[in-house]
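Complex shown without one protein chain; remaining protein chains in place.
On to chain A.
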């Protein structure tokens, strides 16, 4: 089994590397297709042709974009993310703090939402058709249907404006105590948990239900296994693959897809950084962010696959 996992991991690494390279090229061509370049965007209304040409020369943007891209890619292999076109700061510095913020938020959300979601999904499957199952299902459907900006805004109006219990903004930079951390993170985490757990609850419920209908679970039932043993020992390990995949997909969203939560709570994360980079056509920064999102996604999916294989009794 060990060699199987090693082989799989090696294969995954090669594919991941190729995927990253492919994503880099795709992002490059997509950015090139956007109208305007960084010099035009920076000058805005003052972008007269001479002013744009002068600024391009000054920013070393007059060599072909593709060459600049290849050069950046080469530097990347030495671990250098390059320098932002817009403010001349090293991209590693720009990303560093904000990536840490995003990871913090994603981490806290995952720690809270994954156990709750899995517990709700699995218990709903076990108690299928009962009032409890119905309540959980209705709850998840309604949470999926409500957009997160709505959840976030209502949470702010209730907890910050009317009750005054929590701050309306999540100032991650100023957190000094555990209490402060809880206060700052409470609303963003609740909002994000709503969004990501709904998917996980539905997927885990469906996966467990499917295995509960298989002959070997029925066999276990006939052999007199308790309901608890039947689910945890026989059904769950087989259902784990799809569940972990759903979890991985939900979590990958937490890194790059939380732009709305970052905007409403003024949380300095990496999604907003990438949006800025796109609107100013800051190619090295766009590329670096995209690489990070892609890497995180690949990592999560690979872990999910490995967990699925390890947990699958037939593969052991």
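Just so it is clear, a contact is a pair of C-beta atoms (placed from the backbone, for glycine too) under 8 Å apart; a residue touches a chain by one contact, two chains touch by 3 or more; residues count from 1.
FYI, contacts and distances are computed from a predicted model.
*Asks:* Determine which name in "Proteasome accessory factor PafA2", "Aldehyde dehydrogenase family protein", "ABC transporter substrate-binding protein" or "Fe-S cluster assembly protein SufD" the UniProt entry assigns to the undisplayed chain of the complex.
*Replies:* The chain we cannot see is recorded in UniProt as "ABC transporter substrate-binding protein".
*Asks:* Touching the left-out chain: which of A:63, A:266 or A:312?
*Replies:* Spelled out, the listed residue whose C-beta touches the missing chain is A:266.
*Asks:* From the list A:58, A:119, A:141 or A:232, pick the residue that touches the absent chain.
*Replies:* The single option touching the absent chain is A:58.
*Asks:* Touching the hidden chain in the complete assembly: which of A:157, A:182 or A:219 does that?
*Replies:* Among A:157, A:182 or A:219, only A:157 touches the chain that is not shown.
*Asks:* Touching the hidden chain in the full complex, which residues of chain A are there? Just list them.
*Replies:* These residues touch the chain not displayed: 35, 39, 41-46, 48, 50-51, 53-55, 57-58, 84, 86-87, 89, 94, 97-98, 149, 153, 156-157, 160-161, 164, 167-169, 173, 263-266, 268, 272-273, 276-277, 279-280, 282, 285.
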